[in-house]
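Heads up, one of the protein chains got dropped from this complex, but the rest are sitting where they should.
Naming follows writing order (A, B and C), and every chain is counted from residue 1.
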Amino acid sequence: PVGHGTGCTFSAALTAGLAQGISFFEAAQIAKKFVTLSLKAASLSPLGKGISPLDHLIHLDRLKARYQVLKDLEAAAEFFCSFPVRELIPEVQSNLGYALPLAQKQDEVAAFPGRIVACGERARPVGCPTFGASRHIANVILSALKFDPSVRAALNIRFDESFIKRAQNLGLSVAEFSRRQEPPEIKAREGSTLIWGISAVCSQLGFVPDLIFDRGEVGKEPMIRVLGKDPFEVTQKALKLLSGGPK
Amino acid sequence: PVGHGTGCTFSAALTAGLAQGISFFEAAQIAKKFVTLSLKAASLSPLGKGISPLDHLIHLDRLKARYQVLKDLEAAAEFFCSFPVRELIPEVQSNLGYALPLAQKQDEVAAFPGRIVACGERARPVGCPTFGASRHIANVILSALKFDPSVRAALNIRFDESFIKRAQNLGLSVAEFSRRQEPPEIKAREGSTLIWGISAVCSQLGFVPDLIFDRGEVGKEPMIRVLGKDPFEVTQKALKLLSGGPK
Amino acid sequence: PVGHGTGCTFSAALTAGLAQGISFFEAAQIAKKFVTLSLKAASLSPLGKGISPLDHLIHLDRLKARYQVLKDLEAAAEFFCSFPVRELIPEVQSNLGYALPLAQKQDEVAAFPGRIVACGERARPVGCPTFGASRHIANVILSALKFDPSVRAALNIRFDESFIKRAQNLGLSVAEFSRRQEPPEIKAREGSTLIWGISAVCSQLGFVPDLIFDRGEVGKEPMIRVLGKDPFEVTQKALKLLSGGPK
Partner (left out) sequence: PVGHGTGCTFSAALTAGLAQGISFFEAAQIAKKFVTLSLKAASLSPLGKGISPLDHLIHLDRLKARYQVLKDLEAAAEFFCSFPVRELIPEVQSNLGYALPLAQKQDEVAAFPGRIVACGERARPVGCPTFGASRHIANVILSALKFDPSVRAALNIRFDESFIKRAQNLGLSVAEFSRRQEPPEIKAREGSTLIWGISAVCSQLGFVPDLIFDRGEVGKEPMIRVLGKDPFEVTQKALKLLSGGPK
């Protein structure tokens, strides 16, 4: 039960917008988004008993988060690349993504603009982490995050039966979707297969598993996505799949 | 008509090997390879009339070539990456390979160990060019080189119908193979599809075309390979396919 | 005339701190810093007539700024490195720094952890911009920022008489300090020469000039620092000094 303060929040946000000189219509739109997001945040961590007030601080948190997301990605990628991870890297290379809290759009997910690239027995991140850098990994995270807002990070790795087996032996939850079962009307919309696949898996399971994989299709490499709450958790899960990695 | 000097070359090479302290059997094997390669080189550029003598200098040329191949790859990749080539780079990223004269093995073909990777609107080579760095691009070049020893370089780029059309309009020769037509007994041997595909195209045409593409398969991204005599020719051909590139 | 709201701001900040469970003493210290910074920000851009209220938004701005500072550094360095800047890069290499508004400490100034490094005729940034990455450039900016809070960015470049002349011809303000005139008691404190030199120049001039240089000393390369309000302004000033750069 959430909702205290919806009206006054809206009018305060509207006034703030008008004071900045933007049009009434724009200010109203921004105010609406502000209220919606505050409501959502409040529903995740309601305050007190009865009807919880809105969580205005979500906006402040997201400003802080934007910086922290970049620095966490940098640090987690450096950690990951300090291991000989070659066998984890697929032909399309890997990417590590991390979303802002309650992210809804691709440009609220940061990743490496040149991906994480195999080179010799190691891998290296190419470019500095950037919001909006990867459509693929953003779609994976945004779809999972809708089911569980605590899941904000993902890493795609090479598909190999041995990784799946090792994950299951380690007690990680693993789920599969098949690109061929995607309804044709959804397939028609470009870029939607990953969204459909991740969503289908999560809604069937009722939770977001640690690994979601598919066996590929014409023109599409099979792929495993490792999911978790932040890039450190995600890279640690992935390293456990490595034959010689930390167990 | 080639062959003058086969016997004396063999015995000279054999003696040289024995003088270095290796076994008779090994020395004989090395001497045989030496003669075969000298014969091959002589047949490419026969000397004088009648039966041409062997081309001993091929061995010297290959030593020089090893250095030159690396430096040419570096320079050609820098040239290529000075253009906004993003749209040319496939999901699996590109690689640019360059073979030693008369190369026969993957470790006689140099390429970039971390491939040539899209980053923003540009691409960048990852790592310094190295012999044996890429199995894929080596297979492409080695297969083409068997049909035409002057073809020593290749670059794989993203498949797009518009690239094929532009290439044809520019008068480049373009050929296609289908991974599905590969005989199952060949497919059984790992890593052989590219070898089969490139060879099939060239033997059917009777020459090595500028572009060879396939439309992919389950788990395999469709791909265009640009072929040519050196990495400069290859990157220039590829840049011509770019919508905004030099025409 | 600034100061409205000092008391209530302090008590609000104190209460907020206590609510977060930190000790009274700590909360009071944080509240004091909060008030001081708000006062400072208000004095820079006072609101209304009479005694201006505090500028609470400075804290919000700094959170936003932390992210924006990194992204601006990345973009400005990419712009700078798209020119053939080799002749601008000193032996110790360059670095480009950018401070948070009203920064007071080295870890409130971001720069490139591996500097901006000459390679061939170009330069490239090494590593992703990071707060606290450079002591040198942070000292330059922090010293200038004390005189003029709008000066938040600096780039060190190679000393050359021709750069000084070109700057003067372009109407840029140029000033010099001599490491030999630093009072010995200040020199005794490690790392203080740059702070002393920049401060001495600015307090003598009464403003922060575009360029501050020194002619070096035993063990110290002579150096020019280009100063400005943000990394774009700074890199543009530096490019004007380039013989073949944009004029």
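Annotations for the structure displayed:
Note that a residue touches a chain if its C-beta (ideal position, glycine included) is under 8 Å from a C-beta of that chain, and two chains touch if they have at least 3 such contacts.
Because the structure is predicted, anything quoted here is derived from the model rather than measured.
In the whole complex the chain that is left out makes contact with B, C.
Only one residue in the set C:Ala75, C:Val92, C:Ile186 or C:Leu205 touches the chain that does not appear here, and it is C:Val92.
Shown as candidates are B:Lys32, B:Lys64, B:Arg135 or B:Arg180; the residue that touches the absent chain is B:Lys64. Remark: the residues of subunit C touching the chain excluded from display are 91-93, 113-115, 117-120, 124, 126-127, 215-222.
Interface residues of subunit B with the unshown chain, by the touch rule above, are 60, 63-64, 66-67, 70, 74, 128-129.
Keep this in mind: only the chains that are shown with their structure count from here on.
If you draw each protein chain as a dot and join the dots that touch, you get a simple line with two loose ends. Farthest chain from subunit A (centres taken as the mean of C-alpha atoms): B. Put simply, the chain nearest the middle, going by average C-alpha positions, is A.
Work out the mean CA point of subunit A and of subunit C, and you get 35 Å between them. Computed centre separation for the pair subunit A/subunit B is 41 angstrom, with centres defined by C-alpha atoms. Of all residues in subunit C, none touches 2 or more other chains.
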